[in-house]
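Mind having a look at this structure? Questions to follow.
With one protein chain held back, the other chains of the complex are shown just where they sit.
Labels run A, B and C following the written order; every chain starts at residue 1.
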Amino acid sequence: MKGKKKTTPNLVIFMDLVAEGDEVLLYLNDRKSWILKVERGKKFHTHKGIINIEDLIGKPYGSEVLTSLGVALKILPADYLDHLEKIARKTQIIYPKDMAYIALIANVRSGSRVVECGTGSGALTSYLANMVRPNGKVYTYEVREDFQVNAKKNLESLGLEKFVEFKLKDITKGIDETDVDAVILDMATPWLVVEEARKALRVGGRLVSFSPTINQVEKTVDAMEKAQFINIKAVELIMRGYKVKVNETRPDTIMVGHTGYIVSGRRC
Amino acid sequence: MKGKKKTTPNLVIFMDLVAEGDEVLLYLNDRKSWILKVERGKKFHTHKGIINIEDLIGKPYGSEVLTSLGVALKILPADYLDHLEKIARKTQIIYPKDMAYIALIANVRSGSRVVECGTGSGALTSYLANMVRPNGKVYTYEVREDFQVNAKKNLESLGLEKFVEFKLKDITKGIDETDVDAVILDMATPWLVVEEARKALRVGGRLVSFSPTINQVEKTVDAMEKAQFINIKAVELIMRGYKVKVNETRPDTIMVGHTGYIVSGRRC
Amino acid sequence: MKGKKKTTPNLVIFMDLVAEGDEVLLYLNDRKSWILKVERGKKFHTHKGIINIEDLIGKPYGSEVLTSLGVALKILPADYLDHLEKIARKTQIIYPKDMAYIALIANVRSGSRVVECGTGSGALTSYLANMVRPNGKVYTYEVREDFQVNAKKNLESLGLEKFVEFKLKDITKGIDETDVDAVILDMATPWLVVEEARKALRVGGRLVSFSPTINQVEKTVDAMEKAQFINIKAVELIMRGYKVKVNETRPDTIMVGHTGYIVSGRRC
Partner (left out) sequence: MKGKKKTTPNLVIFMDLVAEGDEVLLYLNDRKSWILKVERGKKFHTHKGIINIEDLIGKPYGSEVLTSLGVALKILPADYLDHLEKIARKTQIIYPKDMAYIALIANVRSGSRVVECGTGSGALTSYLANMVRPNGKVYTYEVREDFQVNAKKNLESLGLEKFVEFKLKDITKGIDETDVDAVILDMATPWLVVEEARKALRVGGRLVSFSPTINQVEKTVDAMEKAQFINIKAVELIMRGYKVKVNETRPDTIMVGHTGYIVSGRRC
């Protein structure tokens, strides 16, 4: 590899030329692109033709490679958002708009110790892991082993597994950790964990719960009030996309109208 | 100070007992609380009575202190969100919902090098600084010196100034940095910076712009298309708050209907 | 009176010159205007000065009158929306956006026989009365006599009282009418009236209910499903206002985020 060194613990942040071992994004257009690992002796098949992967080595990022059918693909370094999108295509994940706000309102930061449930595909886990590193930790609870196995794989591919402790356990039976900075819930019955969360949180720590139905919100807020959380808030983030074109700008006709509600509060 | 050590570069994340030098939040209710620094020999005046600040020393976090008028205030460790709220009360800042999404869609992470303009009160700067530490850097441009002075003070109070380079310069005249991971614009004429941003960004780097009017969005998207950015998106995040009460749950009657639009794209 | 004749049952739709007995709107600006009845020998006092009302007689609509302080007020014929706004200023009414959609989804039309509960200030009653005339009828139920008295006054001032039958009765005790085309509910416990509504409606008739909380919606929909209504829908209309100015267009910062939910269905 020529150019700058990889200095971050997970993904390549910058370099000049494609090197063996890099993860690159081959970009056809805004609707279609592929992430692949640069290895020698392999071919990559797309509906636009075939690429000899080792031909990428030494090419500058930003340049193009031609497939066997003569279609030009742009070569970009694959970054975290590319990986996230790839995970999102395979399993249902919390939308990025919600992930970002959950992490903010839980005050997750470098060094934070965070309990999360459930692990699911690990998308939110990866976002939290990235924020707490290098000295923090995400303790993520999951009852389904197949989900945990898949999530571990996703975290490893992002180089973030060392900031995560995977737990195969029903969180309603108790949280093992104490004095944590935040508890983040994305599960069917968050209200059953509120009292456990209170015990696990340090004074001033934050509980954040994400739920699709308003009934879950009602029960969770009620449980948080009973557990004497303060600053209890229930909000919803609605993302509206725009079709922007000079003199023809308008919101998208079809949109995602609802993902879920975010409830947050602070242990006192 | 007794209890755990301060290990994070800025704010106290956890400790058992209030110690001299701590920043504490005195909490009256969800509408009223105060941040103060624990120092000996000082008094703190509120409309609910006076407190001898040094009386706080040695009290456990989560306990209460009585004012001279007998009003109980809860003692919590002040955290980043408390400080952010304090800044928000004094100057207009980008809303947290927008800050969080801007940072995500710009792929700002530990180690990132980010150009920001304008600095304003430093609220977004502080959020970015927190995310890029300990090895990244935020280069923040501002033309008004009074804004910069205030922002520096805000960043210092958060212990985050070492991750920021403050620049008193009109960014439309050029960006000094190159190969940066992200350029984030919150300014009146973002379209005038698009070409400069393209030159400053590494391949695959992200440009994100926040604007209140749709006309700014139109001009910025147009400029980004001309500069051959890819994955150009314009979105808006609408936050809806809920009044949650068992059997009487409903969205807030009055809400903030608009803060701004977020345009993002990627240098190719 | 000179000009065209009044031909509609209530408000003046068109005429050339102000005549005795007319109801006029004196317009200062978009925030301030007054409705008054043109009578001889009276004065009208505003914070912008005094007007001799009879001076208006014979002036063309669209012209201006000067107050004693020299402020010019535009003279317009007062129409239904002006009256509605006046009622809205005094009591809380269903928002026009909701009134209009409720009437549409209830299929209220000239000739319809409609049951309404509660009467409240009569704002929705007036809108429905206007739509059913000249051969239809609105049967409006109310338990509070003071509300009914006020509503009657409002309907009379609009000339619409002859299309309304006011009933001082608790609708949960039963609906007197049968074979009605629509039942429209704006009350605290709509679910208690669903079975009565079913009995009162003709086959294919519509039940529409307006409620501020989601819990009311849940109970009403549940009751309608049990009463075998078809085409049951629950929606919410969110009105977003815009500040439009060439090159500075944006949604209003503060908006009404919620008025209520509209549930509708059809008797089968």
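By definition in this document, a residue touches a chain if its C-beta (ideal position, glycine included) is under 8 Å from a C-beta of that chain, and two chains touch if they have at least 3 such contacts.
Just so we're clear, the structure is a prediction, and the values are computed from it rather than from any experiment.
Which one touches the absent chain: A:N29, A:N135, A:T178 or A:N215?
A:N215
One chain is left out of this view; which of C:I50, C:L69, C:L104 or C:L168 touches it in the full complex?
C:L104
Spell out the interface residues on chain A facing the chain that's missing from view.
With respect to the unshown chain, the touching residues of chain A are 212-215, 240-241, 247-259.
On chain C, what residues meet the omitted chain?
Against the left-out chain, chain C lists 7-8, 13-14, 25, 27, 30, 60-62, 74, 76-77, 79-81, 96-97, 99-101, 103-105, 107, 109-112, 127, 130-131, 133-135, 179, 181, 202-204, 214, 217-218, 221-222, 230-242, 244-246, 249, 261, 263, 266, 268.
The definition used in the following text is that only the chains that are shown with their structure count from here on.
If you average the CA coordinates per chain, which chain's centre is most distant from that of chain B?
C
With over half of the numbers shared counting as same, classify the chain A/chain B interface as same or different.
same
For chain A versus chain C, what separation do you get between their C-alpha means, in angstrom?
A distance of 49 Å separates the two centres.
With chain centres taken as the means of their Cα atoms, state the distance from chain A to chain B in Å.
21
Residues of chain A that touch two or more other chains: which are they?
If we look for residues of chain A contacting two or more partner chains, we find 214.
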